[in-house]
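What you see is the complex with one protein chain gone and the rest in place.
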Amino acid sequence: MFGLVKGLGITLKNMTKPKVTYSYPDEPLEMPDRFRGIQHFDPEKCIVCNQCARICPTDCITLTGKKHPDPEKKGKVIDTYDINFEICILCDLCTEVCPTEAIVMTNNYELAVYSRDELFKDLEWLHNNNTNIRVENNSAKPKAPGGKSS
Amino acid sequence: MNLMMVVGPVLLLFIVLGFVTYAILFERKVIGWIQNRIGPNRVGPWGLLQTVADVFKLLIKEDIIPAKADESLFRLAPVIAFVPAFAVLAVIPFTEKIQFADFAVGLLYYMAISSITIIGILVGGWASNNKYALLGGMRSAAQMISYEIPLVMSVVGIIMSVGSLNLHEIVEAQQKVWFIFPQFVGFAVFLIASISELNRTPFDLPEAESELVAGYHVEYTGFRFAFFMLAEYVYVFAMASLTTVLYLGGWNAPFGLTFIPPIVWFILKFSLIVFFLFWVRATMPRIRVDQLMQFAWKVLLPLALANIFITAVFKEIPVIGKFY
Amino acid sequence: MTEKEKRDPASSEEAGETLSADNRAQDVSPKQPGKREETDRTDSDRPQSSQKQEAAREATPKTPRPAAAGRARPAAGARNRPAVKKEEEKPLEPSPLEPVLNRFVEIIKEKAGAEAIEEAYVNRAGRHLPVLVIKRESWPSVAGLLKEDPGLSFDYVRNLSGVDYETHMEVVYHLYSFAHSHQIGIRVKTDREESRMPSVQHLWKAADWNEREIYDLLGIRFEGHPNLKRILMPDDWVGHPLRKDYEPLDKEV
């Protein structure tokens, strides 16, 4: 009988403890800096090396490059860049292999949409998704000499 | 006079419906606080309209009757479950003057009418032609019958002390000493048996979510489901008020503080019991069916009989006899 | 598929073991039990050869366990890239579990006949697991032996998996014995087309569902299994998905 009474005592004590729930829809929920949210894409930095499309486990990145507009510069410029968020699992491998940190994760996670075809994000949308971009990136971009060896 | 005969019950019905809506909300809030969360606060200020929204949702929900269900019994079951719950309130003396029917066998009337609900639940479980509902119905029939007896037996102690079944007189007999003190064993048995009558945790076997999905009301949707929930909470109202009347001295003020009106005392004691029911629901795990049966027949019943025996013996002893 | 391996990995590894040993020098410098620092690795032609930390334990008598069950390994399991196989490497220092392997081989040879065992070697990468390749015909008797023989008494199935080598199919058992606390790896080969395998469900109950899963995914029929039907795929599924020649329903995925 005493176990039950002790249990009742504990639940009563818990009634007085502060509440731990977030009131999410009213106040936005901040995520820590390293949070893997929706990607942000920066076309200038991209060198169309296709590394991200190759590493993606679910092959949801499709990109096409085109010749550099002014003749004397060689190399390619990104033309279209789409991520299919129906199957993207936000595993952060693409930002890891990108040599120029062209694609970076942000802390936004609101991805709910009313129709599936809104989930095909193109270059322009990814570029505008530039709020609270991740500060500390763990990408293949060569660190400044003497930087943290990681 | 006959105007009061009509307006009174309608008024009581509204009070009870009001109680039910805010009891559901209060329960969800209390269990929320116990579990370190806020409880419903989205609909209306501090969530006050939450239950109203739920009832409205149930009203506009599609009312499905399973194809292979036994049509007429399926419709009748919620009615059989709800009507006794409300009919039982006629006999409860809220205060000196507020009582709908003051007849000599009030307590017997309460016990008899309240056991009709078992039939409602059994018919509901059987008619919905669903295995889970059938199991739920069987369990609740076995549980209610086996807990009806200790419930009644535990009250015999009070009847012997007061010498009458009239609830009004029972409350008057508790002017000086509430029956909870001399009849404490009876009170304990009564409380446990009443929790089991209400099908609430730790005895909520008929609608054990984790085992039978939802027990007897698994196939009920829309307003029929609301009727079953209504019946359950009106019974909470009835059982809590009966406990207050029998053991906590109805409208009598403790230690003579009579400047507070009796109805307020009644409400205070009543909500204490209701809070205790919610509090137990948030803490206790569920008992197994066979343990439930053994507990009723091998623990509660002997305790109730022992209580009767002790009351009889104490009545004869001159000094403390007057308390009994 | 790249040009077909002339020998499947197991035997080539075994050849690597006994015929030629790589020229890596292994210095097993004794270490204090608690302290663990980078042992000096001699550079060799293999990019990743290195000393595992466990080497320290093998040298120090700290762990009460008998050497036979010792986990230590003098050299990492990585071997030469198959392409550039130099023959004149120094033979690997015999793995501490060699005697254990030989004991298993003797017991089985003497009790289940000499031809039961096709190959026996120590899998260095896998913490020196003694591995036997058993003929399919004599597998039921050897399995019974492994379970009942007091010297072996393997009563715990740690893992049971099917592998499709395109040239043949194979079922791999990893067994452990609580009595002697030693473990063994068994590989039984069967041909690809109508692949059959004697079931060991009567010896170890754990094998029941595993055999059903291997049948479901690889199509190896286990004779003697009470209810050999699909466990993961829907019952009316056609084909066995894990086979290399399985063409998926919708190529797009």
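Going by the order they are written in, the chains are A, B and C; count residues from 1 in each one.
In this section, a residue touches a chain if its C-beta (ideal position, glycine included) is under 8 Å from a C-beta of that chain, and two chains touch if they have at least 3 such contacts.
Note that contacts and distances are computed from a predicted model.
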Q) For the complex's missing chain, which UniProt name, "Phenylacetate-CoA oxygenase subunit PaaI", "Multicomponent Na+:H+ antiporter subunit E", "NADH-quinone oxidoreductase subunit D" or "ABC transporter permease"? A) "NADH-quinone oxidoreductase subunit D"
Q: Quick one: jot down which shown chains the absent chain touches.
A: A, B, C
Q | Sole residue of B:175, B:258 or B:291 that reaches the chain not shown, by the stated touch rule | A | B:291
Q: For the chain that got dropped from the picture, name the residues of subunit C it touches.
A: 2, 5, 9-10, 12-13, 34, 36, 38, 47-50, 52, 71, 76-79, 81-82, 123, 125-127, 129, 155-159, 161-165, 172, 174, 178, 181, 185, 204-206, 208-210, 213, 217, 230-234, 241-242
Q) For subunit B, which residues reach the chain that was dropped from this view? A) 31, 34-37, 131-132, 135, 201-202, 204-205, 208-213, 281-291
Q.
Just checking the interface: what residues of subunit A touch the absent partner chain?
A. 1-4, 6-7, 9-11, 14, 20, 31-36, 55-57, 89-93, 96, 105, 136, 138, 148-150
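Quick note on the criterion: only the chains that are shown with their structure count from here on.
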Q: If you connect every pair of chains that touch, what shape comes out? Choose line, ring, star, complete or other.
A: other
Q | Cα-centroid distance, subunit A relative to subunit B, in whole angstrom | A | 54
Q. Roughly how many whole angstrom separate the Cα centroids of subunit B and subunit C?
A. 66
Q) Considering subunit B alone, which of its residues make contact with at least two other chains? A) none
Q: Going by the contact rule at the top, pick out the subunit B residues touching subunit A in the complex.
A: 30, 33-38, 279-280, 282-284
Q: Flag every residue of subunit A that touches subunit B in the complex, lowest number first.
A: 4, 7-8, 10-12, 14-15, 17-21, 23
